[in-house]
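Apart from one protein chain that is not included, each protein chain of the complex appears where it belongs.
Note that the chains take the letters A and B in the order they are written out, and that residue 1 is the start of every chain.
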Amino acid sequence: MYRYDTIDKEFVADRANEFREQVGRRLAGEITEEQFKPIRLMNGLYLQLHAYMLRISIPYGTLNAAKLRKLAWIAKTYDRGYGHFTTRTNLQLHWIKLKDAPDILEHLAEVEMHAMQTSGNCIRNITADPYAGATSDELDDPRVWSEAIRQWATLHPEFSFLPRKFKIAVSASAKDRTATRIYDIGLAMRRGRNGELGFEVMVGGGLGRTPYLSHTIREFLPTRRLLSYLEAILRVYNRHGRRDNPWKARIKILVNQLGAEEFARQVEEEWAKSDHELVDLPDIELARIRGHFAKSFETLPARSEAFEAAKAADPEFARWTRHNLHPHKAPGYAIVDVSLKTPGLTPGDASSEQMELVADLAERYSLDEARVNYQQNLILPHVKLEDVPAVWRELKAAGLATPNIDLVTDIIACPGLDYCTLANARAIPIAQQIAERFADDEKAEEIGELKIKISGCINACGHHHVGHIGILGVDKKGEEFYQVTLGGSGAEDAALGTILGPALPYEKVAEAVEQLVEVYLRERKDGERFLDTFRRTGVAPFKEAVYADVH
Amino acid sequence: MPTYIKLTQDGLTTVEDPFTFVADDDQYIPPGDVILSLARFQTDGERLLSEGRAVGVRVTADETVESLAYDLPRLSVVALEFPKFRDGRQYSNGRLLRERYGYEGEVRAVGDVLREQAQFMLRCGIDAFEPADGSTPEAWAHAAGRFRHVYQRAADERVPAFVLRAERQ
Partner (left out) sequence: MKGLTANRLIDGEVVFWNAGEWVERFADIEMFEDAAAAEAAEAHAKAQPTVVVDPYLMDLVEIDGVWIPVAYRDRLRALGPTNHLQHGKQAEGGKVVETLQHAHTAARSTGRINLIKRK
């Protein structure tokens, strides 16, 4: 993975010092809360319901053992011994004290981490395919480009006060594991006619109050022109995005007001006027970054007898391998998904002990790498097949071997009203109730792929618009109600969900999900996922089942 | 005479401001050097310049520097107005003035100008400041020099990390 050089190290150290000084000025009353708020937000520090919340950046979701251990230690030392991994592959700590925040940033800097630009109207943490560098279906390692973007975006002097926040996702496989279509800019790598690599550039996706899937404004951008092209997009947005109303300030609104074609024309015009060579990284720098991500794998047989024997001997292990393993590009290796979705617990939460365990496993079995994905799970990307049984045993002992990746209990949920000041309703208990209803692994497996996503308010941090079943907390006269949508997807077949019907009360949601699943099981044809059945039948049979007693 | 902070050969220092700002509804244009709104410049600029005065234009965040392109060589100051420190449009205007139009006169930040933004402003080609937070040139220089490194080229002379790295290899 990318390792900081002196420049990077001094940069995050300078940032921590700057923040220490700014916190000092705030505590001394030299700056007002109004002036301080954007400063703390640009360092990932929010004020939430119960305390401050620190959002720590995990660039493109990549971690090593030292980083994960440090996160565990920070959670234990300055928080309550747990953290929440988010849909943007950041880690949120919910019980932080303002006075500790500068120390925490310093501790993060020791392991080449920071909380810069995890909030505020700037270019946020870059997300990339969590299987990068491990999956066989990628054209290139998207992290090379993500790291290039990360550095370019860091304290960008022109783009630190955009109309609104700005999120970029990079994918390099046909399979979209980063939800590129719902990003301000989604970059999907493509191979050009002459074999060279480039990006399809998609702009204007986003969820929130007005959800949009993005538009492709350029089919093919040669990879080495990436940064200058991004600079052109950001400049058009910075100058012309709306600033009078924060709800209309995202780039998606500009793109849709101008029309994608006109927006593309303006970007191309701006790009044509700029000197690309001044912005784009020279090959030598790209090669330096690339070198950091190179990994060498042992030459192993594609099949591991020990692994096969363990599967044959233990159906529980076999079940877990069916859902939590993904093929690796190197023979004899596997990608291991570590579920943070134990039914009954909080989706995306990990205790310090669990983080430490995953750190140990990463070090011992996964070439010192771990990942976070937007489904709020962890990943050990490079595990030898023969080691998988041992890894599973240790995960299981720590409560981390739930065999449910992409199943009904692998639920995305934002913190909701349990933590978030913006929430209308709680999200976590809804996730818990649903997961408990489907806690039987066999049942969950029979149901198959089903992505449930829950947000506590219209900001859509839990991606509810793109859930196969999406659940949105709304406030009806002060009571928690939930609007259900069906048929959304954040993957290659991206789509926004359709509203099922009137919002349901808190007590009814888990039952409704069960009814929806029953309809699917009844209606499905061979090999159909929930989403496929829904797309075929439409909303009617589902609606009928849930609102039957209302008729 | 009022003062402001300016980047000179000696670094950031306090200098006296010879310019008077003429608001759109001011009937009377005082003698001497003036800064006008864009609209006012379009009506009165020619005449004032022909009187041998130094003339500057104050550009609001809604205005774009493209509309000044042909007049830039004759302008002594372009004042970029920050309605709120969170409004980042003037950073683009600053860079365009320097990098695209090669403007060499003073680019001054006016309005809600706070020291936390000092580095961004300098990097976007702004070389004069009317701080709204009472910052001294020392405080301004301290804030602007916070970071030993930068990651991207902009309108200033700072050498980005990727260039330093390539030189080292």
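By our rule, contacts are C-beta pairs under 8 Å (C-beta built on N, C-alpha and C of every residue); 3 or more make two chains touch, one makes a residue touch a chain.
Note that this is a predicted model, so its numbers are computed, not measured.
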### Query
If the hidden chain were put back, which of A:64, A:214, A:304 or A:346 would touch it?
A:346
### Task
Quick one: say which of A:252, A:426, A:524 or A:543 touches the chain that got left out.
A:426
### Task
Taking the full complex into account, find the residue in A:336, A:417 or A:546 that is in contact with the omitted chain.
A:417
#### Entry: Candidate in contact with the missing chain, chosen from A:73, A:95 or A:547
A:95
### Query
In the complete complex, which positions of chain A touch the hidden chain?
26-29, 32-33, 46-52, 80, 82, 94-99, 346, 417-419, 421-423, 426, 428-429, 432, 475, 477-480
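Here is the rule we use: only the chains that are shown with their structure count from here on.
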#### Entry: chain A and chain B, separation of their C-alpha mean positions in angstrom
39
#### Entry: Contacting residues of chain B [partner chain A, same complex]
64, 85-89, 91-92, 95, 100, 114, 116-117, 119-121, 123-124, 133, 146-154, 161-162, 164-166, 169
### Task
Write out the stretch or stretches of chain A touching chain B in their complex.
5, 7-8, 10-11, 14-15, 17-18, 22, 31, 35, 38-39, 121, 151-152, 154-163, 235, 238-239, 243, 273, 278-279, 281-282, 284-285, 288
